[in-house]
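The complex is shown incomplete by one protein chain, all other protein chains being positioned as in the whole.
Coming up: chain A.
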């Protein structure tokens, strides 16, 4: 795989001397009369192309195929030669297209048959071709700059395709000698220049063309090494379509192309729109698209194409696409194509169908019944590619399902939320360069990574790990806080969100904390709010360094939640124990009044966790305007427990029901001390032993879960 092989640079040298104005003596009927109008009219006499016209259109066809299949990194320099050399374009990528070349050729015009043949020679063009091969292309320049001290690795090879009318074999030899000498000279020049490169390898393809019906004065000669730098081959070809065929074969050889014929393409008849017939279209593409056939020697697929015995084509059958569903095929290669007969009706029907966004699967015709889809034609942005699909057995067959592996048993992933996250983190091209404040170039992809970093600073993976992301009320804050910078409006929205949450807390609205998996035990309401505020704080804190406005959001949050200092908390805990007995009674009464199912969560907590806390909760409820909502920590374990373990997913009807039953049952007996003190439904045995050893029960609880 070399970028800078001979095919990186192709120089066309086309003879523009007076004899090229001669007719190729192959007639073209251009006045095709439609039957019912032709009575009594004699069609116009057929015309014929000149040698020049044949040479130019054949070389344009060569370029057309090359540009279709290799729009980049394969360059053409076009030179016409008469009394001097006219270089029609440069190596720059902008000059590499048919329109430019056609316009330049039109400016040159056909050769003047009345010019003095003595002053005209193809030699001017050949000398200019060598000169131009020494010129560096932008790709070579780029590679050299990139490689620095290894710049000599960048090769400079090229090919000269010269179309002329030579006089004899010795004339041909003279041309070869001239090229050889010129290379020698220019390599010397290039050695002392920074802008030029020495030619390491040059392939000279001399095409002698002559009118149909004449005898050739020049004999064919296969490729021969004239010197370590120069190889040369001679083709003697009749003008007209023979020349075009020759150049078609050459472009395939030079660029490693192969041919595929799509067969069985159903197409509406021009005359009878409701009938359809099957057509074939021949496409050219890089031969790697046939790599499977070539390696397996599966030659039964190939046959001679209609255009001649020289080249082989592989036939693939059109499979009419059923739907437009989007699928990710396992594709091992995609190669640009060029139709051999670009303007024929079948070709343009096929290409238009593809350009309109449809894809076509292609099937290998097999003698046995099995259907093997081996290729796909599809266009991307106005370019058609032949995709090679893997049709052999997959080495990854029967893999373990993702649900069997790590994390496979977890069922409450935030799939939808992450889908939303992915959509927000989709990529888009930024073609114009952007600059950072310090003036350095900004790489969009780095910005994308940056954004992912920001968006994932706090991102719980499962529903039961989070409260705030299950709350619609938090969305306005959560969606903007991850941004790099906030507007005043964003800050205002965040503040509103926080006030709204305060309001919810005051009204004692339920929070979507679920207790799935904790067997009927859930935190009570104010504990829920504490968890929620903590989580929100974690989220906002993760972003405070983004900007001063982020800081302001945090300030607002802190002011609103006003966490009591720890000292006070400890005092409260002391007080709790004293009040325990008194308040339990009240709690039970309170429960009986409570009918709402929605609130059963809270009640569970009340009954199962110790009634003294409930009493305190009631106090808060009774005085919602209390400026300092006490923040209770009922058990030491609860403080240490990560939120993950406490809440799992949204509440299902089953869990509501079983909670109700559980609470009802729990009233009929006294709860085991072990279950009361359990963490994640596991009670540590012989805790006192450890406590005696100076270890905290809380730590044990934590360790046992990991």
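In this text, a residue touches a chain if its C-beta (ideal position, glycine included) is under 8 Å from a C-beta of that chain, and two chains touch if they have at least 3 such contacts; residues count from 1.
Criterion: contacts and distances are computed from a predicted model.
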| item | value |
| --- | --- |
| Choices "Small ribosomal subunit protein mS26", "A-type voltage-gated potassium channel KCND1", "Phospholipid:diacylglycerol acyltransferase 1" or "Integrator complex subunit 14" - which one is the UniProt name of the chain not shown | "Integrator complex subunit 14" |
| Absent-chain contact - pick from A:125, A:158, A:211 or A:339 | A:339 |
| Listed residues A:422, A:437 or A:685, member touching the removed chain | A:422 |
